[in-house]
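Below is one structure, written out as structure tokens; comments come after it.
All protein chains but one are shown at their positions in the complex.
Up next, chain A:
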């Protein structure tokens, strides 16, 4: 069976993907600003700040994944790391949030670093 036909039997609806991505983007842009606040208060500089951001945004995704996606996937008999039920690609969900939240992170990081330290 060709993949095109498979997609027509189990269609992936564009609207739902857009909605899912929007929810994830909002989550990331809100949490990124909070990470910026904490990085600024901790007084992290240069690489440590960015590492902090990357690590914590991945943790956010993992939490989101274990609480929101994994139960549904397991109940359907899929494997644990199968994201195709909700998102088009696995890379989308794991790294998509990092670039979305970065400007907000830098803003609050700078602000709180400036307020607390400099």
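Just a few scattered comments:
The rule is short, and it goes like this: contacts are C-beta pairs under 8 Å (C-beta built on N, C-alpha and C of every residue); 3 or more make two chains touch, one makes a residue touch a chain; residues count from 1.
Everything below uses one rule, namely that contacts and distances are computed from a predicted model.
Per its UniProt record, the hidden chain corresponds to "ER membrane protein complex subunit 3" from the list "ER membrane protein complex subunit 3", "Ras-related protein Rab-14", "N-terminal acetyltransferase A complex catalytic subunit ard1" or "Geranylgeranyl transferase type-2 subunit alpha".
When the full complex is taken into account, the listed residue touching the unshown chain is A:106, out of A:17, A:58 or A:106.
Along chain A, the points of touch with the absent chain fall at residues 5, 8-9, 22-23, 25-26, 29-30, 32-33, 39-40, 44-47, 49-50, 101, 103-111, 113-115, 117-118.
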